[in-house]
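Reading through the structure tokens given below for one structure.
Here the complex is missing one protein chain, while the rest keep their positions.
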Amino acid sequence: MIRLNCDYSEGAHINILNKLIETNMEQTPGYGEDIYCKQAAALIKDLCKQEKADIHFLVGGTQANLTIIPAALRPHQCVICADSGHINVHETGAIEACGHKVIGLDSKDGKITAKQISAFYHNHHDDETHEHITQPKMVYISNPTELGTIYYKKELEEISKVCRDHGLYLFMDGARLGYGLCAEDNDLDLSDIARLCDVFYIGGTKVGALFGEAVVITSDALKEDFRYIIKQKGGLLAKGRLLGIQFTELFKDGLYFKLASHANRLAVMIKNAFTEKGCSFLVDSCTNLPIHIVKELMLRIVQFVFVQAGLQKKKMSCSFWMM
Amino acid sequence: MIRLNCDYSEGAHINILNKLIETNMEQTPGYGEDIYCKQAAALIKDLCKQEKADIHFLVGGTQANLTIIPAALRPHQCVICADSGHINVHETGAIEACGHKVIGLDSKDGKITAKQISAFYHNHHDDETHEHITQPKMVYISNPTELGTIYYKKELEEISKVCRDHGLYLFMDGARLGYGLCAEDNDLDLSDIARLCDVFYIGGTKVGALFGEAVVITSDALKEDFRYIIKQKGGLLAKGRLLGIQFTELFKDGLYFKLASHANRLAVMIKNAFTEKGCSFLVDSCTNLPIHIVKELMLRIVQFVFVQAGLQKKKMSCSFWMM
Amino acid sequence: MIRLNCDYSEGAHINILNKLIETNMEQTPGYGEDIYCKQAAALIKDLCKQEKADIHFLVGGTQANLTIIPAALRPHQCVICADSGHINVHETGAIEACGHKVIGLDSKDGKITAKQISAFYHNHHDDETHEHITQPKMVYISNPTELGTIYYKKELEEISKVCRDHGLYLFMDGARLGYGLCAEDNDLDLSDIARLCDVFYIGGTKVGALFGEAVVITSDALKEDFRYIIKQKGGLLAKGRLLGIQFTELFKDGLYFKLASHANRLAVMIKNAFTEKGCSFLVDSCTNLPIHIVKELMLRIVQFVFVQAGLQKKKMSCSFWMM
Partner (left out) sequence: MIRLNCDYSEGAHINILNKLIETNMEQTPGYGEDIYCKQAAALIKDLCKQEKADIHFLVGGTQANLTIIPAALRPHQCVICADSGHINVHETGAIEACGHKVIGLDSKDGKITAKQISAFYHNHHDDETHEHITQPKMVYISNPTELGTIYYKKELEEISKVCRDHGLYLFMDGARLGYGLCAEDNDLDLSDIARLCDVFYIGGTKVGALFGEAVVITSDALKEDFRYIIKQKGGLLAKGRLLGIQFTELFKDGLYFKLASHANRLAVMIKNAFTEKGCSFLVDSCTNLPIHIVKELMLRIVQFVFVQAGLQKKKMSCSFWMM
């Protein structure tokens, strides 16, 4: 049996498990105020070149989104994103459950543009009846997007400029950020993202960790009282050091990037194999397709191939990120 | 340096870590639909003697509370609890953030009584202006309570009867349930609790796990669509098997109860030592004090003693649950 | 100066004001439990041929929407409507502020079809990951729609059947219902609507009242505790008889329908005048255009004409509903 369905099929990189055993009997404070969280935060701040950033560790991506967005918005404000954005379609209305409308802008490749954002902003404020309409205040982008595409530096700079000109917070969902940063044609690094966004997170769950998302807040306006809101939303992990330990392992020797690159490499191999067989892809522009979208597309293709070959019951699987 | 401050200072029982390593490269579906979650659910259903119960695994206690309560209530309904109830004082308004008032009833020992519940219910419905007041619909009790006291079978039966007579859901927060079940004078077991409550959870985080709470829903009215709400509240762990693996380890050979008993035993030792020295306790009735309250009280006492002895900087710690 | 901009430019039909003066010194209970609310409710139940319906009187349309929808839905459930639906675009996220996603289906004429609803329902439940997506539970339609079109009996019957087959509540926003019921090609009456919908409201504010919407609940599932939710949402008018008095006046001799017909008649006159001049309309199918959309379109046309004629500053106005 070979599974090819999702990053969530396995455990974690062995270094992480070993470190959990090594540190198991140590005693530390709870709720993320331990030495490992501090170490991980320092590593991330260095990579981001943002010594004043606030770093918080959460368990999962939906939890990160439903903590960050309500922390930033007043009741009448909404968040805008691509219509394929995870918060718009795949979180069971988590953001609306916190009181805020999510507005999806048309997108073919999972991305939105500075021009769209600016038009949406002006469309709102030029409307005489704008008090009857939710007010855009935050822009949510995923990188890589839910379709596997990535934002390039020029695009992100333009989006960032529009957001700052219009007083909009820019928030990047980086649940799959490793794959994006290690994509062949990527030209962004963590310090670019930290400089251009107000808040973003670095996903661990999909890149070698048992679980964990590292939230990086660079905007002072978004820093205040953030831990209160983590607690309120159920995200303050009691044994918080579990997150610190994992992110320290992922970032101390570049393990995070090695795992993501490895995954991308295997993805490209698969993609090429299928392209040679004449399969075309949903999103043409993804010349250096991050792994997750390959997996999703591949799964469908493979199932199709198997059915054709009369192998309907068999399943394939491959674990990309586990080196 | 000796820490005596909290269950959250350390990792997990070693069996759990070993099992995580052993299963690390296995491939399973995500989101709690794996074989380990099924195994753990089966073990728990057996212990509860409730084959038709629904079992869900969540990461933490606040998350469990903010998922269960909104899943059960309509907008105008409230939950009632002891004024010291965790949801009332120590979750940063998590329940209110989901739209519901928490009403704390007077309590000296952390417990509430069937009589109080009945009086509150009638007081509401007898009020001519009751439409102007939140309607009681759920009763929340913690066992052990936040003060370390426990509910006895007769008390729980009375509460359960009042709740069923009045159409109130009965919900037990069992974040520390192991300590309660293993307390010397406890007369409840999991099957009693499952029979008498509509929903409760069994805390793993404080009894040997890295994290995890097992929610047991016995009321059919509360079962429908529960996983949607877990997802909406950010509680659907991607690599959900981590929870299944932990609870399987805790329950397959009674490890959970061994750990809790051990902790209680050490607690009593400490308590006795202090009682001999003439220290009295906040809650007199706690003849068999669960560990957590001992820890909290002890910490203060120890600090006091140390200050007296000129040892202000020194800290003590002891890990009770790790056999 | 002639204003042509909105129904909200003036006061109320004189009968209503006279009745307010006549009853001013009478003493009645507050909060809608007076004799006038009972009279108005009886009149409406008769017209609806629904003796068991619950009738509630609210001040405005957004208030009605934000009371009815949260009263019906559990946290993970959403309401679906035309993308032009008032709740989707023009209520500052009032429904999301109560925790629920609003999903707009594609619509060119402001209407949605039974087929669209059924497809959306099946699309949701056929998705293996549907627990990650808000669950459709209520269908919201406006009649007349925000574009001035109306639902015909056959359409409403089909929608009602799909909703009942799939366990979806059907809710009609009737803020402009009078215009719809009196449109030339309308074939629905209040008893059809009451029979086919689970809940709807009859707008007074746009048809001769100072303010007021009469909510009609025919579904038993939606009746329970509704007044609690009205109070919670700020909609329980202290001197509730003001609503009862107005709706009694509107319905006791058919005044409501006379006012709406008069408005429609004038609207058609204007429309014809413009059509003769060669103006075409946004929504072609509106052969019997309700007044509000005429007003909106006319305003733009008139402004255009005036600008052409160098009369930029002048404004036109006409009050249609005041006979």
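Residue numbering begins at 1 within each chain, and the chains themselves are lettered A, B and C in the order written.
Criterion: contacts are C-beta pairs under 8 Å (C-beta built on N, C-alpha and C of every residue); 3 or more make two chains touch, one makes a residue touch a chain.
If you're wondering where the values come from, they're calculated on a predicted model, not measured in any experiment.
Participant: For the chain not shown, which residue from C:31, C:120 or C:151 touches it across the whole complex?
Facilitator: Candidates C:31, C:120 or C:151; residue touching the omitted chain: C:31.
Participant: Just to verify: which one of C:142, C:186 or C:232 makes contact with the chain not shown?
Facilitator: Hidden-chain contact among the options goes to C:232.
Participant: Can you say which of A:111, A:206 or A:231 touches the chain missing from this structure?
Facilitator: Residue touching the chain left out of view: A:231.
Participant: Which is it among A:61, A:99 or A:180 that touches the chain not included here?
Facilitator: Final answer for the missing-chain contact: A:99.
Participant: Please output the residues of subunit A touching the missing chain, sorted low to high.
Facilitator: Given the touch definition above, subunit A has residues 70-71, 74-76, 98-99, 131-132, 135, 225, 227-229, 231-232, 236 touching the missing chain.
Participant: Since one chain isn't shown, list which residues of subunit B touch it in the complete complex.
Facilitator: Interface residues of subunit B facing the absent chain: 75-76, 78, 89-93, 96-102, 129, 131-134.
Participant: Spell out, residue by residue, where the missing chain touches subunit C.
Facilitator: Subunit C touches the missing chain through residues 3, 5-12, 14, 17, 20-21, 23-31, 59-63, 65-67, 91-94, 97-98, 205-206, 210-211, 228-229, 231-239, 242, 317, 319, 322.
As a convention for this text, only the chains that are shown with their structure count from here on.
Participant: Expressed in ° and rounded to a multiple of 5, what is the rotation angle of the C-alpha superposition of subunit A on subunit B?
Facilitator: C-alpha superposition angle, subunit A on subunit B: 180 degrees.
Participant: Can you name the chain that lies farthest from subunit C, using the mean of each chain's Cα atoms as its centre?
Facilitator: B
Participant: Per the contact rule at the top, check every chain pair and give me the one with the most C-beta pairs in contact.
Facilitator: After counting contacts between each pair of chains, the winner is A-B.
Participant: Measure off the straight-line distance from the CA centroid of subunit A to the CA centroid of subunit C, and report it in whole Å.
Facilitator: Distance between chain centres: 42 Å.
Participant: Quick check on subunit B: which residues sit in contact with 2+ other chains?
Facilitator: 98, 228-229, 231-232, 236
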